[in-house]
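One protein chain omitted, others in place.
Up next, subunit A:
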Amino acid sequence: MDNQQANAEEASTSDSTPSKKRREKVALSARRPRAKATLNFGSDAEKGSEPASQGAQAGASVNDVAAEMNARTDEAAEQPLQQTATKGTRVRQRAQGKRTSPKPQLQPRTRAATQQLESQQLRPRPAPAITAPATPAKPVDGHTYRVGDCAFVITDENWEDDGIDEEEQVCEVCLKTDKKRGRRLIDLLECDRCLCGYHLDCLDPPLASVPDGDWRCPRCKAGGAAVATAEAGVPQRVGRRGAQQRPRGQTDRQKFLAGKLELGRIEALWRQGKETFFRCRWYCRPEDTMEGRQDHHTAREVFLQEVTDVNDVQTLLRPATVCAPSQLQDHPGDSVFVCDHMYHAGCAVFKALDDSDDGDVADISDDDSEADEGDTFKPVRASRGHGGGRRRCLQGGEEWASGRRKETLGLGAAGIPASIRARDRTPLETARAALALRSGPGVMPCRETERADIARFVEEAVAAGEDCLGQCLYVAGVPGTGKTATVQEVMRQLRARMDEGDLPAFRFVEINALRLPSPQHAYVQLYRALTGKHASPATAAEQLEAMYSGGAHGSSAPKRVTVVLVDEMDLLITKKQQVLYNLCEWPTRAGARLAVIGIANTLDLPERLMPRVASRLGGRRVVFQPYKRDQLKKIIEQRLSDAGVASVFHENAIKYAAGKVAAVSGDARRVLELCRKAAEIAEEEQQQPSADVPCAASTAAGPADGAAAPSTPPKSPGAAAAAGDEHRRTGVVVMGHVDAAIREMFRAVHMQLLSNACRLEKILLAALVMETRATGRSDAVLRGVFTRMDQLCAARQEALPYCGDVISAAVRLGAKRLVLAGPGAHRLSMRLALNVSTDDVVTALKADTSIEWMSQTNL
């Protein structure tokens, strides 16, 4: 039976998962140890192998029970797994509706806990309908399942479907479902831990509106019983009901949490003879993991496992939904679960699930589908040194290269740390996190024209297809203006459009010149992206040349338009500029289907190249100007409002920070770091409500004070401190914080170092200043400085310095780069030059207190 199953799998085309999982499913399910298993998965394989009897039993029981129920409208039958993420808080939304209310009108952000119905439409088992070859859907008992859906799976032999469909959540306090005040319906709030419902009014103290974030009921806060397992929930209710002893069964969700049902994700569906099988990947409950259920696990949390099993579709009970934590409010109903980690039972490690993984896979699958078009390229995961050619040496050993890296305990987390889950962050913390420098997926503000230009260029290149000729775009701008981020954003959008079918297929290759060992390795990258094969730089260059000189209908010409992004292009310049020449010349060949976008910092890079390269590269330019003050302000404000903490920063503070950075560089990273540091200072202040306030409380700052002592003395409370007090309590970031941040981050430190130098070094600096002034040159020989030091010390009754000590002092000053000193081996013949401005040195020396006579010296 196993062989047949295996054969059937290989024959199926509906498989969308990587091929390696197939071979492992049986082995894994056999040898996996279960710590707290309430179910025996090992028996599932046998269950899958006896579909007929099982299915008959299940079907029969289902049919029997279902015959007692009324038909209802189908509600949650088909829900695709992924929905677009919406921003907002994590309030769980439940549809507040009676049975007759129309479905789509879900009232936003309410937590009414009326159970939504899973209806069962009673029909005898229909013939399974295969709708499309890509995603076959199997309607079973009235629900249609597609690959990628999640569903409850019956694994118990003695399954009895209680058929609880209608479950009305009642408020635990007043034991009523509805409660009206006037004409408005009071919302039912669902506790995140025990999933009991409470009316907003029935709480003590009563809440005015649905709170953001997590909410726990008073019983859970007081350390109530465990999460919504059936044993905890039901008896209490039954007990309290007293006379109203309605036999209450358990919903699917409760059964799952109690361990009677399992939850799985459908990975593949296929027919085999008369039966239909599906392969499902199990989810496990927190109790089944090594660390057990922790406090920070919510009630609806499940973990995706690596274990898969093949079962008959008869074992599917009802559909369910598993989504990411941020999308919880989009899915109404009771059979909704949250999953953001993967659990590997073999090594007992957790790994966070990542959206970006899909992105990586998609790149490879570009090549996969290309193979179907009869292309000559062999799209292969480049990590396998396969067929011909020497084996590449990858880092990390075999297990890294093959992708089975999840199995090492060293890389996965033994348990999800509670600090990751800490959801109650202060606004300042949230602001700090929002301002972090990260290139996350987001829309860059203030770059609309540039984005439109780049998008137009790429669209023209892609749409031209065969006629794509000579398309080179040059993007220039100082660092921190968002060039790479904008280009990536454009490519993301266009790729989404390509997936929908708006654009013809194209390929995107990214090359960063600073990640290459040498400029010639750019050929290697390009070659690997086009063919999936690895070659040395010279070979890759030859092959690419052959590929692109074949003409429009050559055998080796690529069939798709390739858009190449060359980042940090100025580092690809070699002596003969061959690499750049090739990169700019290949797009001009017939049939090359290549478009190049180059990014660099200098506007006139094409002019500095050879004319033949410059003419090709310099055709189209997009210039990213440094950000202006308003743009920087807008960037910060958008980041803060996206995270929902727009009021944390005072408006003046943002304006001040933006103005300061715009005047210097117009670098977006700098202003984000500045605001982040200001938020940190504000947070620190907030946590220390004592008199030892650092001088961040002072608002307007003059120029940096000269001989500032390293430890700032506490300022006496004044008017500024009083205002600072208020801000400190409320946790708002004001201009004073921004000012302190600027001083800490951007102030030159040489004044501190100058005042901290030792006595001999200070005398040496004084003598150096005098010597340079006397000779009129910018540098001096140490011998001359030494004689001057002797004179100085003799005149001031200071001990004459020993020349060896003076040489060491000069070398030390050179190490600090306060002066530029020659090598110490030259001893008294070494040349010295001041590296800081003379005025600064003079100021520091005159303000010095340790050498009494220094202030009277004529420097």
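Structural remarks
In the analysis below, contacts are C-beta pairs under 8 Å (C-beta built on N, C-alpha and C of every residue); 3 or more make two chains touch, one makes a residue touch a chain; residues count from 1.
Note that in this section contacts and distances are computed from a predicted model.
Set against the options "Trafficking protein particle complex subunit", "Origin recognition complex subunit 4", "TRAPP subunit" or "Skp1-related protein", the UniProt name belonging to the omitted chain is "Origin recognition complex subunit 4".
Per the touch definition above, the residue from A:R670, A:H737 or A:R788 contacting the chain not shown is A:R670.
Note on the undisplayed chain: of the listed residues A:A436, A:M610 or A:A774, the one touching it is A:A436.
Of the listed positions A:V173, A:L203 or A:L394, the one in contact with the omitted chain in the full complex is A:L394.
Set against the missing chain, the residues A:P325, A:P445 or A:P479 yield one that touches it, A:P479. Listed for subunit A, the residues touching the missing chain in the whole complex are 349-354, 356, 392-400, 405, 408-414, 416-417, 419-420, 429, 432-433, 436-441, 478-480, 514-517, 521, 524, 568, 571, 601, 667, 669-670, 673, 676-677, 710-711, 744-746, 748-750, 752-753, 756-761, 801-805, 808-809, 812, 815-818, 825, 827-829, 835, 849-850.
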